[in-house]
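For this view, one protein chain was removed and the others were kept in their places.
Chain naming follows the written order as A, B and C, and within any one chain the residues start at number 1.
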Amino acid sequence: MTGTAFAELLAPAEAMQPASAALPSMIERFVNGAADAEITLRAKRAALDDTCLVPRVLQNVSVTDSTMDLLAEPVAMPAAIAPMAYQEAVHPDGELGVARAARDAGVPFTSSTFSSVPVEEVAAVGGTTWFQLYWLRDRGVTAELLAHAESAGCTALILTVDTPRMGRRQADLRGSFKLPEDVRAAHFDHSAAGLPNGPQGGVSAIAAQTTSLVDPSLSWHDLEWLREHTQLPLILKGILHPQDAATAADLGVDGLVVSNHGGRQLDGPPPALAALPAVVGAVEGRCEVLFDSGIRSGTDMLKALALGASVALRGRPVLWGLAIGGEAGAHRILDLFRTELHSAMALAGCPDLDAVRHLATMNRMLPLPAEESRR
Amino acid sequence: MTGTAFAELLAPAEAMQPASAALPSMIERFVNGAADAEITLRAKRAALDDTCLVPRVLQNVSVTDSTMDLLAEPVAMPAAIAPMAYQEAVHPDGELGVARAARDAGVPFTSSTFSSVPVEEVAAVGGTTWFQLYWLRDRGVTAELLAHAESAGCTALILTVDTPRMGRRQADLRGSFKLPEDVRAAHFDHSAAGLPNGPQGGVSAIAAQTTSLVDPSLSWHDLEWLREHTQLPLILKGILHPQDAATAADLGVDGLVVSNHGGRQLDGPPPALAALPAVVGAVEGRCEVLFDSGIRSGTDMLKALALGASVALRGRPVLWGLAIGGEAGAHRILDLFRTELHSAMALAGCPDLDAVRHLATMNRMLPLPAEESRR
Amino acid sequence: MTGTAFAELLAPAEAMQPASAALPSMIERFVNGAADAEITLRAKRAALDDTCLVPRVLQNVSVTDSTMDLLAEPVAMPAAIAPMAYQEAVHPDGELGVARAARDAGVPFTSSTFSSVPVEEVAAVGGTTWFQLYWLRDRGVTAELLAHAESAGCTALILTVDTPRMGRRQADLRGSFKLPEDVRAAHFDHSAAGLPNGPQGGVSAIAAQTTSLVDPSLSWHDLEWLREHTQLPLILKGILHPQDAATAADLGVDGLVVSNHGGRQLDGPPPALAALPAVVGAVEGRCEVLFDSGIRSGTDMLKALALGASVALRGRPVLWGLAIGGEAGAHRILDLFRTELHSAMALAGCPDLDAVRHLATMNRMLPLPAEESRR
Partner (left out) sequence: MTGTAFAELLAPAEAMQPASAALPSMIERFVNGAADAEITLRAKRAALDDTCLVPRVLQNVSVTDSTMDLLAEPVAMPAAIAPMAYQEAVHPDGELGVARAARDAGVPFTSSTFSSVPVEEVAAVGGTTWFQLYWLRDRGVTAELLAHAESAGCTALILTVDTPRMGRRQADLRGSFKLPEDVRAAHFDHSAAGLPNGPQGGVSAIAAQTTSLVDPSLSWHDLEWLREHTQLPLILKGILHPQDAATAADLGVDGLVVSNHGGRQLDGPPPALAALPAVVGAVEGRCEVLFDSGIRSGTDMLKALALGASVALRGRPVLWGLAIGGEAGAHRILDLFRTELHSAMALAGCPDLDAVRHLATMNRMLPLPAEESRR
């Protein structure tokens, strides 16, 4: 799809097919694949599709305002770019292209621990930059990463807590995945003695890297060490159980991401949307609740917010845009999300996000509870 | 399908395929398309199919009486023609053909703000004519439209409240839709300085017209202005939330249409049938509750009535009939609805509509609640 | 399928395909078709498939006894042949063949008002014969039919109450159905002045006959007249609403058939299995509750009985057997039902029907109610 062609996209979901066609199969699986039988991947869409929003009417929606403050910074819409590794493997514009698109769209960009561009280059793009941390076995290197991110100007830290090890993604396990020659984890040493770039021990480069680097022993009391090594607001990514959400809030975290990691870790968790209300209930407003997994439209964003999320992270669709149009493609995707969001807000009778948060929802599969039948 | 062929139709739904084949693709999408991913379009049918009617027996159904009074006028069956724009784009018989068919069937015809025939010509056909209003940015023109409709003899005003802006209908957004040369919005000026007839700003004529004309700032207190400018009974179309229904009833409206606009506005509202019982409950009999969305058979009509609707609007199927047979085709569709309605009434043990309104319903997907299992 | 081939059938449902292939399309539709969009036809199977039986173990099932008394007569299994018209249209063996198969299987055969063989010839086969009555506009003829049935030796009267008029079966409405030359309604006059044999007024012979003969004005108090004109036990066929069941029991009927007429009347009633528990509850043991609709296996029979039915009528599968093998084919089907029934009884831990009636059921679609989850 050429630079002009992606302008013809009318919805973020439409980008999947051309992006999949444009990417080498190895990279396509890296972007779109999930763990095990990919049950979660399908379930999370069904949960969104089966959730209905009950619109309001006559609310004066001549102006729809999607701005809000998130962790004390203004955002143009309730969205942020999810952490995603190795974006240069998708397109040469890589993280810089996506970060510029996010800056222009007024939403935070999250720099991954496994970014193919150093966080300081990403942050130099301007806009809001967050840093995603995989807590490493080596605490010294972890502390360096934190200092690196802070000095680069990141304004929040997202600690991924659902990846003590890599999920069994079939594409990875086939052992076929290796990093393209010119793509490297910019925060790590890729010399012979360093991080593997290709399959190792029968698993992909990605899985091998996770095994060699990421600390699976973390527990709740380790958060104290983290607090000592950074001043950044802390967001835990990968929470589904309300008790974990309550514990995190008790410990004073600044945010949670309700996420099943796009179906790439455990295959069989609840759809994130189904887990969201109980997490929101457990948190009792003590921290932000971000939402991740399966958002493909402005209506999806409204659904997450109506069920209590502060913002919705944006993952694969942005990579689809990047794949077919580089920075401009990513920009187009965020622009479509913005357009759809404002359209959906107007049509649902919501002049602002506070109104969105008060929308009622109902499950399409349970349309007529027996007790509501009239006789 | 020729004039004789449509006589072979045995059910309204059978008209969809030949009508789709008969129409130019641009017009077919205008008639059958919906917004975004068309989730709503599918969901509304599932809600109807999954709702069961529990028939009664031995009720003397030698005569089945489907007549009733609606807004103080008699109708032959609990139906009315939904407001639909530009019917001459579907067939040269256009609004006049459908209005004649509605007159002969004894049901109200609703003249659209964007009718391709002036409301006075439609009303001159005889029968009951209602006027559908898109409230315009220009209150002067709005007042003129109201006066125009009243003087033409319309007996009710349907104010569409779910369209502060046009939904993102993919066909429209492709920008391909323009009005056929000889089809114009009869109530508006189409001169160079007036209403656009073709794509504008990358969106279809229809979307461009809505943006330029329709007032998105309306709120509940504007209804007062409307009351001051018309004596006609007022019906709000596009209500799904029970609180909005209650507000409308509090303000003394004469009717509501429970509708998701055929899935053409927000993509993700509840199926209208699922929203109906709560709206009926909120209204507490203070106004008529009309039903819109997905009615394809006489049994569907019974379902809407059994769940509390006064009447069911009839939309796309009438256009299918119009497409394949002009006035006679529309007439055939209404005749089939009438035949099916009387058949369903007899088979459900309902000699009249009051009996229909007392039919019990149940959800096919929830056939055996655990607590009803015997042991 | 030849006389030997049907012996290879292993389950009643396997007969559908060869029977459909063997029958002229007009007759095939007469046997297998249903009303309108045939939603009911599909729904009734889903209800059976989604209902689970919870088997018991270690119950000594060395002998499984499927005998019972039904209306004071012994039957070999909890089954009876449903009333079905014009069986000679399916195979020359017709009603006599099926009645002989039923006699040999030890189950009642029901002679239809529109039987192609007079009831006295059917009754002369031996075994238990019931008579099915469509109450005619002409009470004199109705009384003659009753007397005819009684003198032939029928031991029960099944009054069909769900057919004040014929359902809109698409095949019938196409107008293509006419009776084969040599098949006639044996209880009626088919002379020029009598019953139509072919399409009339644009509808099939069957629909035309129903319209001309059957009385749509019947109501509950007419049952009194019936009681005065026959001493036979009275069974009402086509009850789905518990209030109708209660009324019938109050009036002292001897049995009810919970049935949606195989989906051939109203298209949209509950699956009969879903309606069964509430009917059983309403009847409170005051009369027999027979079950009809969709039974295709011995397990299906157990499901109906576990939910409170006394016996399950057997319809289309018997005609499939008749179609492919005449009397022997019908016999094979009943034999398969008997074999499957005894197998299912043994595997469910039921030495007799009383044990069957105490089997627990659960809905497969609702396997893990949230409140039963352990934590």
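Operating definition for what follows: contacts are C-beta pairs under 8 Å (C-beta built on N, C-alpha and C of every residue); 3 or more make two chains touch, one makes a residue touch a chain.
Predicted model only: the values in this text are computed from it and were never measured.
Engineer: Out of A:Gly238, A:Gly262, A:Gly298 or A:Pro351, which touches the unshown chain?
Structural biologist: A:Gly238
Engineer: For a quick check of understanding: of C:Arg56, C:His148, C:Arg174 or C:His229, which residue touches the chain that isn't displayed?
Structural biologist: The single option touching the absent chain is C:Arg56.
Engineer: What is the set of subunit A residues that contact the non-displayed chain in the whole complex?
Structural biologist: Touch with the absent chain occurs at residues 36-37, 39, 43, 46-47, 50-51, 161-162, 164-165, 167-168, 170, 173-174, 215-220, 222-223, 236, 238-241, 243-244, 265-271, 273-275, 277-278, 280, 306-308, 358, 360-363, 365-366, 369.
Engineer: Footprint of the hidden chain on subunit C, which residues?
Structural biologist: Per the touch rule, subunit C residues meeting the hidden chain are 10-11, 13, 49, 51-62, 297, 299, 302-303, 339-340, 343-344, 346-349, 360, 362, 364-370, 372-375.
Quick note on the criterion: only the chains that are shown with their structure count from here on.
Engineer: Just the number, please: Cα centre separation of subunit A and subunit B in whole Å.
Structural biologist: 41
Engineer: Suppose each chain is reduced to the average of its Cα coordinates; what separation in Å results between subunit A and subunit C?
Structural biologist: A distance of 58 Å separates the two centres.
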